[in-house]
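One structure is given here, and the rest of the page talks about it.
Yeah, one chain of the complex is gone here, protein chain that is, but the others are all in their spots.
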């Protein structure tokens, strides 16, 4: 057991940290910045990804032959942490980089690799993930978006939901039903769908927090050619699992840095809001809450490091992702509730700390739902880690 | 809505309170008392029930024709509360009075009524309830104690568990399987079993708290005649439901008085134990816990009163018992945990307040298991009150 | 003992549900959220026509003179409808006037309030955001045959639409209650946009506002007692409103769990969902017991009334939030959208949690009341 970084890990970190120091746009690192205008904002994010790409920092986990660095899992974690620590802009191509790219590398044709991988790295292609549907959430395999054969082509009709980045995406990793008669896991195919094709409509989905991170995507007679099948026809479930494993192997290593910054802000705030005529930070109840938030976050960091070690040694991702996801989502909800209790009615204001607390409280509510509900995560842990019999 | 007692309710309460004032044994009301010797202790409890009986206070809910008072549900609640308030000895015949008697009244033969009802009232017959088995807990209908026909008689073989009062009981309301081929709810029969019969063995079951409130009861070739079938052969499930409904209609009206006394003791204790050099009662965290315990207990009292009103009007008991049971058992566990946090290591001592806190903490752990686990109660609420589809 | 609504109380509650379903559907609530004040004159008229604006107002001042249990029954339905606007603020102010006002003052304010012609609010909180009257700092200076106000109040509900703001200020060691017209010289009302857009909050600045002696409420010196009494009434009514909100969330969630299919069966057949729903029921019913008991105890001037109000508010504050949390969780993604009406209740649960003091505040109050011999 040695929790220090190895020399080569430290070197990797220092190199990237130095690069970020020189390249993170100042106006963004300042905390505000970026443009309110959507198109301009997207351009800004694309430019940021291109900068990373040009610096050799895009797709670092990819094998070198496909333009990556073959970074270790721990280096990937360091990469995410450093991005967060530097308060760098959002990585607009993240779905392409962490989910689509590795899946294409694993299952794609040479043509698909040549066509998409460089563009994903450079940010010239932004990707989204068309998996969930209104009637296929936790039960993803129940998806019903129809792909009818027309000669060699597929004609797609249906709807996807909760699609992050769809409003700016050029491509979509799309799951469709190609055989309605087969058992539900066996009639699914995975397609690479052009989001600019005729018949694709994107509608932003407004969240209770008021903003629109997710979208609905409608497919109406969208034509997709045979070269755009990823993996085999009717074996899309396997492709999806490969993709989801890649997603879940992402243990949320950056997120703890974001949480840390929020907690520091909360501690600072606790010194300015009042309780019984004194700073709230002197109130024993407030102190208990802040300490609890601190220790839970510290344990998230430690759990992450243990999971990274275990994944690095085991190779294939197991249920670590579910344990991490369950922990951080529930933790974040508790912490944001503490924040509300400490800040009182200030925490609800849209103009106190730019509404950060109000937004965080509402946004956090989705944490235990998105990317697999807490119930699904607990089922996975019970069945895959503990070996309990299936519950349904 | 009028939460005051009606004049007749008040009269009932005053009459019983006065009676208790004169009749509760002083050495018991003093808190300790009673004999440590089991046989003598049981005699003591029987004598107490006879005193209640002689005073006309046994089986008050039973119809007058069977020796009761035809008391209303609210009077029964007042009865329980006053018993608890007076710190009266345990009612040793409680299973006979609240569960067996009413079931015999509802389903028994004239002979059974004549034979048992007067004895139950007077305490000459102590009853226990032989329902649960090692392999039939939450899934009661899975019970396997076998009743084989021998002419008109049944020969009983099997084992019951968690049987309160078995060590002193004269009779047992016993569920047995009379038809092993029938669907599990349809092969059960309810018998009135003589605990002094040959082949009945009682073994006390020690709890983690160290004491033995429960027993195991073994039946080995115990012969039971046809006159001792309660209800019809193979319709014992219906009899059991009737009995359980009678049990669950008992909303734990006395228990809140006991809890109240414990909370008062805890508040008093919080003034003598220290926190940061001051009485714990001045510590803001301790105060939050005590207040939470207080408010949850107050709501138990209010919920009880609402349930009593609702049961009085509806006649038949619904799922109120499950709601009450779930609430008080979970509440009591939280409260005893608060007590431990407030008392620190003192709370674990066997000689601090006569070990009351240590015992209460351990004993309370059984609350969410005995008489239907919290999981079963939540299922009942979900399915019977909310109308959700069955989960299994 | 009868812990159930009487026939007339039930009828009142049913008619409230019917009227609010008609006049205050979710669509209407959403429209009002988007307005500056969340107030709608037509809706207000409808409430007044039912007599609700004067439900607690004595008959002598043109009210219905009913008790808090009746008010709780109506408030529960208001909570169920997530009624926007100044109803609770006006009720709080009216309760304050009723307790602190002279006969003349009572007539002056309560009659138009009962008639639906006057809306009011209480300007209480300051920078400290504390509901403890001892924490107030705004000093009313004596002068010119009355008081002068200079300073600001925060988180004042409905100040943007209230005709009268009753400002609670300090006069040395005692409190004074100073009614000020919203339009008066020196009064500035500025929105403080907050999570729950159905109950708007405002900053109110007083720049040399003078209040004549004859306007001052509670001049006899028991302003503090009046404030406490009125706060308790308003808090009890809020609790009943919260119960109605919980009930809506519970009903809506159970309905969804019965119909939403995943893995080939309704999600309500999953034990995890069942148990969340069962806990929601338990919390909703417990909150209801506490809220109605507080209303009854206040009406009856039961010795337990003060503690009962804090018991209800502490419990409802936690319970509404937890019921809303579980409601969203059972709904999954859809419950997290702007489109779904759950968001209205989710946000209302949060604003209600802190209004008139959160659970921590009321638990400390309970401790003070029940750990008596300190």
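A, B and C are the chain letters, set down in written order, and residue numbers restart from 1 in every chain.
The rule is short, and it goes like this: a residue touches a chain if its C-beta (ideal position, glycine included) is under 8 Å from a C-beta of that chain, and two chains touch if they have at least 3 such contacts.
Everything quoted here is computed from the prediction, not taken from an experiment.
Touching the missing chain, out of B:106, B:155 or B:273, is residue B:273. Within the full complex, the residue among A:20, A:60 or A:74 touching the omitted chain is A:74. Of B:25, B:56 or B:137, it is B:137 that touches the chain left out of the display.
One chain of the complex is left out; on chain A, the residues touching it are 1-6, 9, 74, 267, 270-271, 281-282, 284, 287-288, 290-292, 294-296, 298-299, 302-303, 305-306, 308-310, 313, 323, 326-327, 375, 377-379, 381-383, 385-392. Along chain C, the points of touch with the absent chain fall at residues 270-272, 275. Hidden from this view is one chain, which touches chain B at 132, 134-135, 137-139, 142, 161-162, 205-208, 210, 273-277, 285, 333, 337, 340-341, 344-346, 348-351, 358, 361-362, 365-366, 368-370, 373-375, 378, 391-392.
Basically, only the chains that are shown with their structure count from here on.
Centres computed as Cα averages put chain B at a distance of 42 Å from chain C.
Contact of a single residue of chain B with at least two other chains is seen at positions 284, 288. Residues of chain C found to touch two or more other chains are 265, 270-271, 273, 360.
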